[in-house]
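Removed: one protein chain of the complex. Kept in place: all other protein chains.
The block that comes next holds subunit A.
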Amino acid sequence: MFNNVYRLTGVRQIERLTTSTDLNTPGKVIVRPTLMSICRADERYYTGTRDKEVLAARLPMALIHEAVGEVVRDNTGTFTPGTKVVMIPTHAHGHDNLIADNYLRSSTFRSSTEDGFMREYVTIEPESLIEIPAGAQSTMNAFLEVVSVAVQAVRRLQETMINRQDKIGIWGDGNVAYMTAVVAREMFPESELYVFGKHQEKLDFISFANTVQIDEVPADLKLDQAIEAVGGRGSEAATNQIIDIINPRGAIVLSGVSENPVAINTRMVLEKGITLAGTTRSSREDFQTAIDLVANNHAVKERLELLVQNVKHVTEIKDITDAFDEDLTMNWGKTVLDWHM
């Protein structure tokens, strides 16, 4: 069978390419993507704002690592056709008992170090799929991957921190910070949650936690633990602000990606005995937790559905580029591709 793959070939240039696949590929499942969503990382490739060397090495490449779909054929007998599944973008090429696949240097990742999900059909291994039960199905499933990343960040905090969790802070007012806050609300039900951001209009979407503008932090506010979900140029100021505010022996999970080195106040890290922990992407277990949270808690599902701010019906390449362009102009929320290619 010929399969269409939609690859980014240059700045804002998406082209269809034809590949040949076998229906009967042993050990594989064929999935029809149904919903996808656009990540900032995809946009950095799309707009050509990654380093020239990175672009030269990775393009052409199919974008999108946030996607769900429907099984149309399974040569492994794991899923029945019609099953709704989330597709895990981390592709492990080896395992380590102590280190999760998402941290292994040998793992590849969709829309980064291998082609993403923007295809007519995806041929994938069953270990990279998890069923989405009927109760969890929703347009927000498109970005379950990001929810799983939030789960991983919160889990990293849980496994790193000392046992003190009265007040927890999350830095960032974007989509990832919002999802991290939604997840933290459930995984730290007894804690007081504070979300710190620069833009009040974005913080105003959060009604389930306290919000604080970063230039109006009350002098007496101290936190036990924190997650940084700012990234980019804001990483430095955010991390240093956390170091200032956090209590001694606090843990800071760093989840925001920065293209440049970040200068932080290590003197205070030393003096307070602060623990810094990095987190990236997510594991299969995190995906399962994310699905369970959405399936079993209606409030979580509705809070996440608020992020669906733009749904684009996609039947031709122009719809894809329009969606990426529209997404760039959005202040808050996610662009979901209702995929019919």
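Methods note: contacts are C-beta pairs under 8 Å (C-beta built on N, C-alpha and C of every residue); 3 or more make two chains touch, one makes a residue touch a chain; residues count from 1.
Here is the rule we use: contacts and distances are computed from a predicted model.
Engineer: Have a look at "Ribitol-5-phosphate cytidylyltransferase", "SMC-Scp complex subunit ScpB", "GntR family transcriptional regulator" or "Cell division protein FtsX" and point out the UniProt protein name belonging to the hidden chain.
Structural biologist: In UniProt, the chain that is not shown appears as "Ribitol-5-phosphate cytidylyltransferase".
Engineer: Which of A:Leu55, A:Val72 or A:Leu104 sits in contact with the chain that's absent?
Structural biologist: A:Val72
Engineer: Just one of A:Asp101, A:Glu120 or A:Glu145 touches the chain that is missing; which is it?
Structural biologist: The single option touching the absent chain is A:Glu120.
Engineer: Can you list where subunit A touches the absent chain?
Structural biologist: 1-2, 4-5, 7, 16-20, 23-24, 30, 32, 62, 72-73, 81-82, 108, 114-115, 120-121, 315-316, 340-341
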